[in-house]
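The other protein chains are all here in position, but one chain of the complex has been omitted.
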Amino acid sequence: MRIHRIITVIGAAIGVLSLVALSGSSAVRAQAPVSEVLIGELLPLTGNFASLGQQYLWAGQTVEDIVNNDYPDLKVPLGPGKGFPGLGGAKMTLVVRDDQSRGDQARTLAEQLITVNKVHWLNGEGTSGNTSIIQPLVESYGIPMSCHPCASPTLTEKGFKWFWRTGPNDSVMVASVFQFLKEWPAHGGPTTLKTIALFTCDNLFCQDNRKIAADLAEKSGFKIVADLTTKTGATTLASEVQRLQSANPDVLFYVQYPAETTVFQADAKRAGFMPKVIATSNGAYSDQTWLNAQKANNGAAAWLGRDPTAIDLASRKPSWKQVNDIYKKYSRGQDMGELSMREITGLLWMADTINRAKSVEPAALAKAANETNMTPDVMIIDYKGIKFNQNRQNELATGVVTQVGWDNEKHTIWPWELAKQAGFKTIFPAPGWQERDSKK
Amino acid sequence: MTLFLQAVADGLQMGLLYALVAVGLTIIWGLMEMINFAHGEFMMLGMFGAWGLSVSLGWDPLVSMVPLAVIMYGAGVLVYRLLMRRVQRGEIFTQIFATVGLFFFIQNGAVAVFTSDYRFVEKSWLTGLSGAHITLGDVRIGVPLLVGGLIALALFLILYLLIDRTDFGLALQATSEDRDAAMLVGIRPQRMYAVAWGLGTALVAIAGVILANFFAVYPQAGLSFTVLAYAIVALGGFGSILGTLMAALVVGVVQSVTAAYLPPAFKDAFVFGSYILIGLLRPQGLFGRF
Partner (left out) sequence: MAASSPPGRAGRAQQVAWVLAALVAILYPIPFEQSGYVYYETVGFLVLLNAMLGIGWNIIGGWAGQFDFGPNIFFATGAYTAALLSIHFGWNAWLALLGAVVVSVIICAAVTYPITRLRGHYFAIATVAMWMIAQPIGATWELINGSRGLFLPVATGGGFVHGMLTMEFAGRGKGLGFYYLALVLFALTVWGARAAERSKLGFYFRAVRDDQEGAEGIGIDSRLYKVIARCLMAAIFAAGGVLYCFWALAVFPDQVLEVNWNILPMMAAVVGGLGRLWGPVLGSIILIPISQLMTATLGAGPLAGRGIDLIIYGAVIMLIAGWRPNGLLSLPWERWAARLLGRAPAQPVKS
């Protein structure tokens, strides 16, 4: 290489580094009053988690509709009236980005939303893994961020100051199920449940649940007779079902996605395998399309799991039905699933926070968020309220335990007060395959 | 012992279905040395076709298998004529990446048209048979999967006869062995290639139609089956139809037996591990020609 070429390059490098060292911080945000509040929606709209991402998109569109339009009888934050009253009627605008279920894409697009589109709040990513990749980035820019359906406990255990979660995390959710199992004998339930098997897929969501369940199962006095982690995207689960069958658990703790659940059901039916109790934690149980498909053959009867709200008692809350009607405009007629409900609740909280802050300045937003004390009467979901602990996790996010009945609808079976209102007799033991077929 | 025998039976059943998924790939691969990255997407299209016709016209998937096979044959020929023919003159990697582009195009096309919701074929002859099973000793063999597997086997037999016993099949074989010599005897390679693509696509789409009876239908459904298909084709030997069948059965059994005794999350890993082991002993695959 020629000497003067080297010198030129080195000189340029020195020049650049000096510029970098001397350059100040980037542009300051505008202080003028806003007419538009920009909400970044970073979601997995294609790729592995697309079926989740699209629900979150519909939820976002629903809340945008509620905020920007006047729904005078709707008892949720910003239902009546157009726009944000606290910001002079400014409207809410979603800025949607698809990260293809990829972490690197999520991080890159988060940076785009923050530095180019200058969103005031970042909502996403929708899955715990990719959300944890964008957390450090958002933290460094100091704008508020939230992921309401993200369930991994670790998201709020790292001390981030700019991440809020209104939804419960897996610890709480799995605990509800085990709480129910523990209290059941005293409320007319079986006293013979001693053994449990764990059957989970191998990704982050399932494994988080598995760890928590394994811990709680031991604490609740269950003996774990099988602990199988299956490959996500399995084409057959026949051997796994065989192993479960020979372990013969009283309770099957089951966490799988809809596609694998379809395979499991077929293989279990062929093998004649049905434990006395199937307890789930989200996954297929939270998927509306899977649930609807079970109607034809009672495939879901007696499955129980955690839900954010007592859906069968939803008529107590006219707001639930009203919101569902708005949601169906965007979801091609699909009812709100439990994930959408969590997301909508969270986004309405966000809108309320922005309204209370009367500003889009991050500091004001953070203050308003931390001061939140939302009461259940304005929520479509059965949380006890919204109030954050010092990790910015909503401490009052609870939920109920439901069971699917012969009508293929979910019925509340816990807490006991709500269960009494619902008036549903729990099904025990889970019916065998022939019984399911006979009642088609 | 029952566990083992049941696992073998389950594995053989799945193997028949895997074979049907893989055979289309081996035809294209064996004839033109083209790896079709988008193979699984054609299967997915077959699944959506079966679901769509079932929901809108009430056709049983086994009935819609025929028109869908014809349509997908045409689609395969179209893909060859419009795209693959042009990339044949380039690097092999370019051919592969043309199919990567096809993969993105088709999968996301399905997302655009159908969205990412899970769909299920709820009423069909095979789903009606669910629960019926044959018992051989302690081993239970589910009837629906068995029927699906037997259909796959029948198609295999037809394909084998087509390739081995008809003039057309011999022309196909000749083109794959020596293209220039085939041209000398009046065989048009371009036509053979187009037919191969059409056949390959049609076969995997038929596999999709059968599988739609048992599996959820969604745009990303192609992946889990086709990854195994590549291993099966390589294990059996590229271009060998019989090899594909044998290899598929081996893969099905390995998958099933390892899941019965070892951590199930590794079952595909063991399949691939077996491929490497067998490959080291026999680098051209079980029935490969070179």
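Think of it as A and B in the order they're written, each chain with its own count starting at 1.
In the analysis below, a residue touches a chain if its C-beta (ideal position, glycine included) is under 8 Å from a C-beta of that chain, and two chains touch if they have at least 3 such contacts.
The shown structure was predicted, so the numbers you read here are calculated from the model rather than taken from an experiment.
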| item | value |
| --- | --- |
| Residue, one of B:Leu3, B:Val63 or B:Leu83, that touches the chain absent here | B:Leu83 |
| Touch with the omitted chain, as defined above, among B:Phe4, B:Phe97 or B:Tyr160 | B:Phe97 |
| Where the unshown chain meets chain A, residue by residue | 2, 5, 8-9, 12-13, 16-17, 19-21, 23, 25-27, 43, 45-46, 50, 53-54, 57, 95-98, 100, 102-105, 107-109, 111-112, 114-116, 129-130, 132-133, 136-137, 139-141, 152, 154, 158, 202-204, 206-208, 211, 229, 231 |
| Positions on chain B contacted by the hidden chain, ascending | 29, 33, 35, 83, 86-87, 89-95, 97-98, 100-109, 111-112, 115, 227, 230-231, 233-234, 238, 263, 265-266, 268-269, 271-273, 275-276, 279-280, 283-285, 288 |
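Heads up, the rule we're going with is that only the chains that are shown with their structure count from here on.
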| item | value |
| --- | --- |
| Rounded Å distance, chain A centre to chain B centre (Cα mean) | 36 |
| In the complex with chain B, residue positions of chain A that touch it | 45-48, 50-51, 53-54, 202, 228-231, 233-240, 242-243, 246, 258-259, 262-263, 266, 269-272, 287, 289-290, 293, 296-297, 332, 334, 433-434, 437 |
| Residue ranges of chain B touching chain A (in the complex, touch as defined) | 3, 6-7, 10, 14, 18, 108, 111, 115-120, 122-123, 130-131, 133, 140, 142, 144-145, 214-216, 218-221, 223-225, 228, 255-257, 259-260, 263-268 |
